[in-house]
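Note that one protein chain is taken out, while the other chains of the complex remain in position.
Let's look at subunit A:
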Amino acid sequence: MEYLNLYANCQLVKGANMSLLCDLQLRKFYHLPNDTAEVLTFLQQGSIDECIAHYGEDNREAITGYIDYVISKELGFIDNRLLTELIPLDLSWDRYSDITNVIIEYNNGIDYTGNFFRELFDLHIQGLEIRYYQPATLDNIRALLEVFNGTTLKYIKLVLPYDEAVTLPVWDRLVKQYPRVKSLLLHTAPVNKVEKVFDGSVSVACFSSSINSCLACGEIRTGYFTANMELFTESQHHNTCLNRKLSVDQHGYIRNCPSMRENFGHVGDTSLQEVLDNPAFHQYANIRKDEIAVCKDCEFRHVCTDCRAYIENPQDRYSKPLKCGYNPYTNTWDDWTEHPLKQTAIAAYGLEEIIK
């Protein structure tokens, strides 16, 4: 008897019509019809022969085809039994910090060395995104990066307007001086292109549109999907957009994300502990994809980063992200900006300007 053993870090996620086989180790995903997923699920309890007997001899070719596919992608292997010693992957999620990621909308007038920021970066934040909507001098950028020397911060992403005077070698020197800077996004650039500096380890992405406010955020695209252990496990328990995230907007107000309506005080007169102790700050942290309308039937739900700032029905916190054009019932992608049922929400958020 032959059996197909699927590796525990290759996880099947079933949607309304289609499924996603997520290879969390190799960070890839495979879009499959639900019929295929059903066969693969059957094979997790029965032999290949039993599977063929169950679905009928007519389906032999299809079934062996699915198995060959799994083997060719190295998602599993054939053995004379199902190896029960290959135990399931524990999908729990935890981090050693109350806040894992921070977004700062830069403003010249804010003191980023103040108490609030000191407490914040004492927390072992992993990732920081700094967004400049206005042009900034290199000295100004360096001065800000200096603030994070000596913290345990792992990576910094810089978003800033393109400046033709600042050439790639200049960025190369800057990221070598501040090795926490792992990626750069230059908006309002003449062309869209991605270049690399620091021996190919840091990407410098030029983006032709301008990013001058957070209204442009929250877009859901297949290019943004990531199949990895971190996102997949967090998504089982928490909201992947807002769980343990904190932002400081350009006016110094503390929010879950710059695009969210509520604020939890100003950095000038609020302590971090006050924010963390405020239950309202955590109100979205546990809204899972499995509970969100439409997303709960979508096969991409655990590789897709949620957005709670712009949703289809601003009155219903469990409604689908507004800026997603995917329909898991028909498996088609449409332009969300043109969807008739989304126009009210688009108007409510004042997004008409940016989607023209």
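The working rule: a contact is a pair of C-beta atoms (placed from the backbone, for glycine too) under 8 Å apart; a residue touches a chain by one contact, two chains touch by 3 or more; residues count from 1.
In the analysis below, contacts and distances are computed from a predicted model.
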UniProt name of the unshown chain, from "ABC transporter ATP-binding protein", "FeMo cofactor biosynthesis protein NifB", "Ferrous iron transport protein B" or "ATP-GRASP peptide maturase of grasp-with-spasm system"? "ATP-GRASP peptide maturase of grasp-with-spasm system"
Filtering A:16, A:89, A:138 or A:215 for touch with the omitted chain leaves A:89
Thinking of the whole complex, not just what is shown, which of A:36, A:101 or A:233 touches the missing chain? A:233
Contact with the hidden chain, among A:2, A:61, A:74 or A:146, goes to A:74
Interface residues of subunit A (partner: the chain not displayed): 7-9, 25-26, 74, 77, 84-92, 94, 96-98, 124, 152, 229, 233
